[in-house]
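Coming up: chain A.
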Amino acid sequence: MAQAKTKDLPAGANLPFIYREYSAERLKQALHKMYLIRQFEEGAEESYMRGLIHGTMHLSIGQEASAMGICMPLTNDDQITSTHRGHGHCIAKGAEVSKMFAEFFGKTTGYCRGRGGSMHIADVSTGNLGANGIVGGGIPIAVGAALTAKRLKSDRVVISFFGDGANNEGAFHEALNMASLWKLPVIFVCENNGYGMSTSMARSTAVPNVADRAAAYAMPGVIVDGNVLSEVAEASHEAVRRARAGEGPTLIESKTYRYRGHSKSDRNRYRTKEEIDDWMTNRDPIVRYENELMEFGIIDQAGIEAIREAVAKEIADGIEFAKASPSPEIRNLERYVYTETV
Partner candidate 1 sequence: MPVEVILPKVDMDMATGRISRWYVDEGAVVKKGDLLFEIETDKAAMEIDAPASGTIRDISGKEGIDIPVGEAVAWIYAEGEASKPAKDMSPVAEFERTPAAPTVAATSALPGLATAKSAPATPSNGARATPLARRLAAKAGLELDAIAGSGPKGRVMRKDVEAAISTPMLEANSPAQPDAIVSRPAASSQPWPAQRAVGTTPLNHAWLRQGVGRPIVLIHGFGADLNSWRPMLAVGPVDAPLLALDLPGHGGSAREVPADLDAIAADVEATLAALDVGPALLVGHSFGAAVAATVAARGHADLRALALIAPAGLGPEINGAFLRGFVRAKSEASLMPWLRQLVSDEQVLSKPFVNATLAQAADSELRAAQGEIADRFFADGTQTFDIRGLLAALRIPVRVIVGANDRIIPASQSAGLPGEVALHMFPATGHMPQVERREQVLKILLEMARA
Partner candidate 2 sequence: MDQAVRELSYAQAIQEAMAIALETDERVFLMGEDIGVYGGAFQVTGDLVERFGADRVIDTPISELGGAGVAVGAAVTGLRPIFEFQFSDFATLAMEQIVNQAAKMRYMLGGAVSVPVVMRFPAGSGTGAAAQHSQSLEAWLGHVPGLKVIQPATPHDVKGMLLAAVADPDPVMIFEHKLLYKTKGPVPEGYYTVPIGKAEIRREGRDLTIVATSIMVHKALEAAKTLEAEGIDVEVVDLRTVRPMDKETVIESVKKTSRLLCVYEGVKTLGVGAEVSAMIAESEAFDFLDAPIVRLGGAETPIPYNPELEKATVPQVPDILAAARSLATGSR
């Protein structure tokens, strides 16, 4: 369980939340996963450029702390709905990168057996009900999943990830209203990376913060620095507690930044190179987390290198697995449209 607390840190230190909450091992695992997300996406990007992946993909490089931090307090049984920029959520929730690569490569060994690709990546076995190609599409579904959790008294909580663009969709408002009305165990996580495709928050949204919307639905609205793992995890932790306690939903706005364009066809005309460089140089979530871990003596440079190498191998193996996997047969095209009757 996530709640196993770290007791071997300097006594009395006014440490950030996660260093009080989690064991060194869990914290190192979190770094491992953040690297896994980063390198997975870099590997996917490279495979894409080599023509091994078709379609498009939306990379979340730079947003790893947000995905990881939200998922830290979750159990395998808890569920998430994700977005088109959902690789990080999927990995943070526990998916295997080999099966994700296989999906991106369109193979039968992929999570969606080659039917979904990047935009619909899902691992139901670890509670990921799926990325979604429709902005805001997963939000009401998460509320429905939370309704199930409440009806079945399963103690499960449901996270709905979405971007800043979704906060102007009707589905967002309808879903938040119902979730609050019925006090459902759901947490709305807006990963605000500043742009809905090319349109900035300032140009699209009447309120300065997405979290400001929470007031309209009588739920807490929490803003965190999405590039600081501990801040994100702390907000998630509190929201999960509330949800499990039957106190209803929370809206978390995790302010972050994507390094890459909206998708692989983005020419980056709506933001400056300086702005991107600033985020990459000064606010990278992995670098910041590494520095903290080293500062608090949880890991050293060698340990970080070891993680990087392990992740690199995992990624290389995953790509090899995907390459070697079989493609679906055309004759099975119609499989999974309807539930097969046995």
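How were these picked? Simply put, all candidates are chains of the complex that A comes from, given by their letters.
We adopt the following convention: a contact is a pair of C-beta atoms (placed from the backbone, for glycine too) under 8 Å apart; a residue touches a chain by one contact, two chains touch by 3 or more; residues count from 1.
As the structure is a prediction and not an experimental result, all values here were calculated from the model.
Colleague: If you had to name the candidate from 1 or 2 that touches chain A in this complex, which would it be?
Modeller: 2
Colleague: Going by the contact rule at the top, pick out the chain A residues touching candidate 2 in the complex.
Modeller: 79, 81, 110-116, 120, 122, 124, 129-130, 132-134, 137, 139-149, 151-152, 170-171, 173-175, 177-178, 181, 335-340
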